[in-house]
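Worksheet: the structure to be examined is printed underneath.
With one protein chain removed, the remaining protein chains of the complex are shown where they sit.
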Amino acid sequence: SSGGAAGEDGDTIEVTFGYIPDFNGTSLLAIAEDQGLWDKHGVDATTSSFTNGPLQIQALGTGDLDFGYIGPGAFWLPASGQAKLVAMNTLGRADRVVAQPGIESVEDLAGKTVAVPEGTSGDMILTLALEEAGMTKEDVELVPMEPPAIVAALSSGQVDAAGFWYPSLATVKEQVPDLVELADNTDFEETVAFPTAFVAGNDVVADDAEKVDAVLKVLREAIAYRAENMDETIELTADFNNLDVADVEADAANVEVLDLAELDKITEDGTVDTWLSGMNEYFVQAGTLDAPVDPAEYYTGDLFLKAGE
Amino acid sequence: MTTTQDTPRTMTDTAKISVRDTRKTFALQDEEFVALDGVSLDVADNEFVTVVGPSGCGKSTLMNIVAGLETPTSGEVLVDGKGVTGPGPERGVIFQQYALFPWLTVRKNVEFGLKVAGLPAAERRERAEHYVRLVGLEQFADALPKTLSGGMKQRCAIARAYAVNPSILLMDEPFGALDALTRVRLQEQLLDTWSTEKRTVLFITHDVDEAVFLAGRVVVMAARPGRIHEVIDVDLPYPRTEDVRLSPAFGELRNRVWRAVYHQTADH
Amino acid sequence: MTTTQDTPRTMTDTAKISVRDTRKTFALQDEEFVALDGVSLDVADNEFVTVVGPSGCGKSTLMNIVAGLETPTSGEVLVDGKGVTGPGPERGVIFQQYALFPWLTVRKNVEFGLKVAGLPAAERRERAEHYVRLVGLEQFADALPKTLSGGMKQRCAIARAYAVNPSILLMDEPFGALDALTRVRLQEQLLDTWSTEKRTVLFITHDVDEAVFLAGRVVVMAARPGRIHEVIDVDLPYPRTEDVRLSPAFGELRNRVWRAVYHQTADH
Amino acid sequence: MTASTVSTPTPTKNGSPPRRRPGKRTTLLLLNTVSVVGGIGIWWVLALSGLQLPTPPEVLVKGIELWSDGTLMEDLTASLGRVLAGFLLGSAAAVPVGFLMGWYTPARGLFEPWIQFFRTIPPLALLPLVLVLMGIGELPKVFVIFLAAFLACVISTYQGVVSVDRTLINAARVLGAKDGTIFLRVVVPASSPFILVGMRVGLGSAWATLVAAELLAAQAGLGFRMQQAQTYYDLATIFVSIVVIGILGLAMDRLLLLAETRLTGWQERR
Partner (left out) sequence: MTASTVSTPTPTKNGSPPRRRPGKRTTLLLLNTVSVVGGIGIWWVLALSGLQLPTPPEVLVKGIELWSDGTLMEDLTASLGRVLAGFLLGSAAAVPVGFLMGWYTPARGLFEPWIQFFRTIPPLALLPLVLVLMGIGELPKVFVIFLAAFLACVISTYQGVVSVDRTLINAARVLGAKDGTIFLRVVVPASSPFILVGMRVGLGSAWATLVAAELLAAQAGLGFRMQQAQTYYDLATIFVSIVVIGILGLAMDRLLLLAETRLTGWQERR
């Protein structure tokens, strides 16, 4: 990586940053670009769009990316040592277990066809909901599907239920107005959170403290800006991704944006570690993770706090 | 022997094949090439007509039109009084370039037309056997065309055309690739079948001897543009034997045809 | 006139082409088919040899072996004393089935060998022009093979082989599809070039007249298995004129060749 | 015709047996083996040189594991069934459609734009539409594969049909054959080299589309397993699927080639 002196004294730090083009994944990058935060901290950032987390993690591993963004479904990857979590971002409020009209409860799902995008937050919420009802995935007819296919399948009644999310569910509701919501994120607040986060390559964190620090400074300032200027952020995000403002707005409506103070607090008081432990348990149960891992091994909260000093 | 009249138009209704004022042009680069111009010819039932003429004068084109494989640019062709709109199994064709089906053995090639006609397998096989033997290919009945010599391919094509037993035979230099003895034998066989089975034959050749030896009438074509230059009646008795071939009348006719073919400009 | 000896082995070192005890077999279904068996033949420099024989007796196979296109099963072929391992431009070949490049015009077909030899474009064009005119295709220089008649295709193939000016010409029934007049003209041209430009010619034909008329020696082949049956010296003077053709000596030789070809079994 | 026949050389049975070239086949097999071993070698070296790849033994172990717990067999059966069905139907449909297009201008005018259009559409993009129209059973999966095989094969067949030598068609017509017979007995054999190219390409497309097809609510299948493994970043399983798909594809291709040798042996060629 291009070392050189950090900060304001002229030399720039080159950073490659991966993202997923939705509100969670893009809003901070859009702010950083618009507010000139990169320049301010001497960073020359190149952003690359990806469609999922695992591919970004792989690119982190090969050194093609320095930083990336992942959703909750991919948290087991840093947990298994493939990358480091460098900053928490937002909390997802978009995930639902939905069912066709007539199905009243999670228990009713027994034997029904349930679509799920595997390894995503939709998968997580379905698993949790089933678990809470004393069931497992074995009790339903599980059909793994791609997200666009789920929209089509729900709308046309090809499946009975799904573990899925907004804003795509809004499209389904246009076709099936009385779609039943059987579970949402808040039902599991106590045990499991659905955070999104930024990740960095193991090598970057180990060898390039300056770079990590500069990027975290940018992210922190952007986080602060976002919490205070939601409307502008939505516009910036829409602009960054060439999307309709309305689409992004709908997306943002299901996100719990955390402000900087809050993030610092939950990092300091161990709330984040609790979330991560909770998620680890889930991943171990789901079979993606072999054994629970101490969050301290892959969440570099200290660096996040240090960047704010 | 078949007698034909000099003015074909008057006998149209009895003609087996009637070519009327036919013209055929091809686009050649930006020019138009006239392959046949104003060709009229009537062939009576059971007549044996040979066609001779210089290379490229339109012999094959004329035959293709009668076969129904090419449409004349103007004029029309009647067979049995009906306009020709396409090929049909009653007009057997032997192409100048054999056109064997390369994926079929000799036997299967010969059987092709019989299969199309819906003959039962046993009869098909028997008939094919007969014609394959007739052209001397019985040892090669199961060989593919690519393993045959030039003359053997030609004989296979002959057997294939004979097998469907067409009432009209259109033959384009059918014996061109054969050695003299094979040729003489096949000529004799052809005349034999023609006289016993009452066929109408239109036979293209570049061999003047052959043209006279086989025909009741020799059509001499000319080039630039392709047209009928002269029609010469051959007043020799059938069956044509070696004696006929050696007779002075034969020699004279042969010379007459030769002159007609090769001194056309002088004659005009 | 070329004089050749009856025992070819003694003249091997001076021979232009030397075929030695050559055998060629093909797999035919589960049998082995012997196309050539124990064929030995020496052709002297500047000799004109014609090959005749019944259809399928192995003439084309022999020619392909000399051309280097087929490998003999046993025996060997020398050209200029060196073993033949493949084809070469010093041995021009005219195939029985033309083998024109269908995507090239007549002119481009004729130019092909010249281009391969690396001749400059202007010279190429001039030479091609000459040979296209020689075979009477100047009006069709820019036509594609598919628009040519059978005889015209054959003439194009002849021009293409002539154009590279090979010292040996291997010709497989080159005039088979031509009308008599064109044929006579091309025969005369061929003899003319042969005598002025000192070529060695191996010429396959099924026309006994042609074989005698052109050759210094006629090789008569026999079938089952393909082999040389008899080699007949033609003691007629060059240039061969119409007078030669009408001479009693010619007639006698012709009859001798005919008998050799068609009464082989009787002779044995 | 008279009974007198023309003489021709007879095949002579001769002392020495036909000399068959011992080895084009053996040589090929040998070279194939060398090539495969070499390829695996390169893979191994790449894997050891620090690239994020599983090594061959790792994949082998994973494969054995998947085999012994029955997963592999289940996936294999499911996928093979889909691919075979889609591929066979696709090829079978492509031949007559290609003929219609080559032979009849109206058919060509009507079909061609859509065939061209769908060929450029990524199968992934078709999934939602197919799902809406056909549900989530086996039908849509087989259909996606069918479409891939059909589209690859039909172009080739069409070209084969228009490339058939006109003289052969004429020869059949003068023997009394009508369009149907000409199609079956002349056009199909004459264009079999093209049809077989189409089938080979179509077979490749069929397998390559398997993953897309199994994105559609599959419970088992090599593509499904691969997709699932990708989500969980399980490279060894991905490689097992890839290798199995490759081997199955190769085996089916060999069968096609065998058919080709039998069907196009009449060609005069190298």
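Chains here go by letter, A, B, C and D, matching the order in which they are written, and residues are numbered from 1 within each.
The criterion applied here is as follows: contacts are C-beta pairs under 8 Å (C-beta built on N, C-alpha and C of every residue); 3 or more make two chains touch, one makes a residue touch a chain.
Treat the numbers as computed from the prediction; the structure is a model and nothing was measured.
Enquirer: Touch as defined at the start, partner being the missing chain; which of A:Asp44, A:Asp64 or A:Asp302 qualifies?
Expert: Selected residue, touching the omitted chain: A:Asp64.
Enquirer: Which residue from A:Ser27, A:Asn185, A:Asn241 or A:Asn254 sits in contact with the chain not drawn here?
Expert: Checking each option in A:Ser27, A:Asn185, A:Asn241 or A:Asn254, the one touching the absent chain turns out to be A:Asn241.
Enquirer: Per the definition of touch given earlier, which of C:Arg23, C:Lys59 or C:Arg91 contacts the omitted chain?
Expert: C:Arg91
Enquirer: Considering the whole complex rather than only what is displayed, give the residues of chain C touching the chain that is not shown.
Expert: Against the missing chain, chain C presents residues 67-69, 86-89, 91-93, 95, 97, 99-104, 112-113, 115-117, 131, 133-140, 144-146, 152, 155, 160, 162, 164, 181-182, 185-186, 188-190, 192-193.
Enquirer: Of the residues in chain A, which ones touch the absent chain?
Expert: 18, 20-22, 47-51, 55, 58-59, 62, 64-65, 147-148, 151-152, 155-156, 167-168, 171, 175, 241-244, 247, 251
Enquirer: Identify the residues of chain D touching the omitted chain, counting contacts across the whole complex.
Expert: Touching the chain left out of view, chain D contributes residues 24, 27-32, 34-36, 39, 51-53, 102-103, 105-106, 108-114, 116-125, 128-129, 132-133, 151-152, 155-156, 159, 161-167, 169, 193-194, 196-198, 200-201, 203-205, 207-212, 223, 226, 230, 235, 238, 241-242, 245-246, 248-250, 253, 264, 267-270.
The working rule: only the chains that are shown with their structure count from here on.
Enquirer: In whole angstrom, what separates the CA-based centres of chain C and chain D?
Expert: Their C-alpha centroids are separated by 47 Å.
Enquirer: Nearest whole angstrom, what separates the Cα centre of chain B from the Cα centre of chain C?
Expert: Here chain B and chain C have centroids separated by 29 Å.
Enquirer: Let me have the rounded angstrom distance from the C-alpha centre of chain A over to the C-alpha centre of chain B, please.
Expert: Result: the chain centres lie 84 Å from each other.
Enquirer: Give me the residues of chain D that touch two or more other chains.
Expert: Within chain D, residues 6-11 contact more than one other chain.
Enquirer: Where in chain B do residues touch two or more of the other chains?
Expert: Touching at least two other chains: 97, 152, 155, 181-182.
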